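Our next item is chain A:
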Amino acid sequence: MEREWIDVITLAIVIVCAIGAINVKDLLGASILLGAYSFLMCILWAVMGAVDVAFTEATVGAGVSTVFCVAAVFHTTRRTKD
Partner candidate 1 sequence: METVYSIKPFLAVLISLCVVPIIISSRTENIREGWTFAAAIIKFLIIASMLPIILSGGNLEFTIAQIMPAVSIKFKVDAFGLLFALVSSFLWIITSIYSIGYMRSLNEHSQTRYFAFFALSLCAAVGVAFSANFFTMYLFYEMLSFATYPLVTHHQDKESRTSGRKYLFYILGSSIAFLIPAMLITFSYSGTMEFASQGFMQNVPPELLLILLFMFVFGFAKCGIMPLHSWLPAAMVAPTPVSALLHAVAVVKVGVFCVIRVITNVFGTDLLAKYGYNDYICYIAAFTIITASLIALSQDGLKRRLAFSTIGQLSYIILGVALLSKNAVMASMLHIAMHAFGKITLFFCAGAIYASTKIKNISDMVGIGRRMPITMGCFFIGSLSVIGLPPTGGIISKWYLVLGTLEADKIFLLVVLLVSSLLNAAYFLPVVYKAFFCTEEETMFEKGVKEPPIWCVVPLVITAGISLIMFFYPQPFLQLADLAVNSLGVK
Partner candidate 2 sequence: MDMALILAKANYWGYVILLLIGLYALISKNNLVKKIIGMVIFQTAVILFYITIAVKKGGNIPITPHGKGYVVEAANFMNPLPHVLMLTAIVVGVATLGVALALAIKVYKQYGTLEEDEINAMIREQ
Partner candidate 3 sequence: MSTHYPALIIVVPLLTAVIVAAVGWINKKYCFPLSVASLAASLLSSIGLLFEVMKTNGEVVYRFAGWEAPMGIVYNIDYLNSLVLIVVTAVALINLIFSKGSIENDFPDKEGVFYALYILFTTGLVGMVATGDAFNLYVLLEIASLTGYALLGIGNERSPLSTLNYLFIGTIGATFYLLGVGYIYIATGTLNMAEIALIIPKLPNVGIIKFAFVICMVGLFVKMALFPMHGWLPNAYSNAPSSSIGLIAPLTTKVTVYIMVRAGITIFTPEFTFEKMHLDKWIVWLSVIGIVMGSCFALAQKNYKKMLTYIVVAEVGYMVGGFWLGNKLGITGSILHIVNDAAMTLCVFMAAGIFSYKIGDHISDFKGLFKKMPFTMTAFAVGGLSIIGVPPTCGFFSKWYLVSGGIEAVKATGSIGALAFIVALLFSSLVNAVLFFRIFEVAHFEPFSEGHGHEGHSAVEINEAPLGMLIPFFIVAFSLIFLGIFSGDIVSNIINQFIPVLPAGI
């Protein structure tokens, strides 16, 4: 049962992060939130026993993807209307 609760709580935070990432009015912040989202997601998957996937998500989603996003935002603009 404990595992399920960890699961549900993490999932809730993940959803909050996702909503944050698409609603924050600053692209750099959104990128970072996306990184956080990925990292939490990776925890969620680790809890669910998918260690390989979690590992990949940690390196790719939370790591490289965020760097890519930040790099792109640096080369474009942080400004956004929505």
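Just so it is clear, a residue touches a chain if its C-beta (ideal position, glycine included) is under 8 Å from a C-beta of that chain, and two chains touch if they have at least 3 such contacts; residues count from 1.
Selection criteria: all candidates are chains of the complex that A comes from, given by their letters.
Bear in mind that the values here come from a model prediction, so they are computed numbers and not experimental data.
Chemist: Using the definition of touch given at the top, pick which of 1, 2 or 3 touches chain A in this complex.
Modeler: In this complex, among candidates 1, 2 or 3, chain A touches 2.
Chemist: Which positions of chain A touch candidate 2 when the two form their complex?
Modeler: Listed in rising order, the residues are 4, 7-8, 11, 14-15, 18-19, 21-22, 27, 30-31, 34, 37-38, 41, 44-45, 48-53, 56-57, 60-61, 64-65, 68-69, 71-73, 75-77, 79-82.
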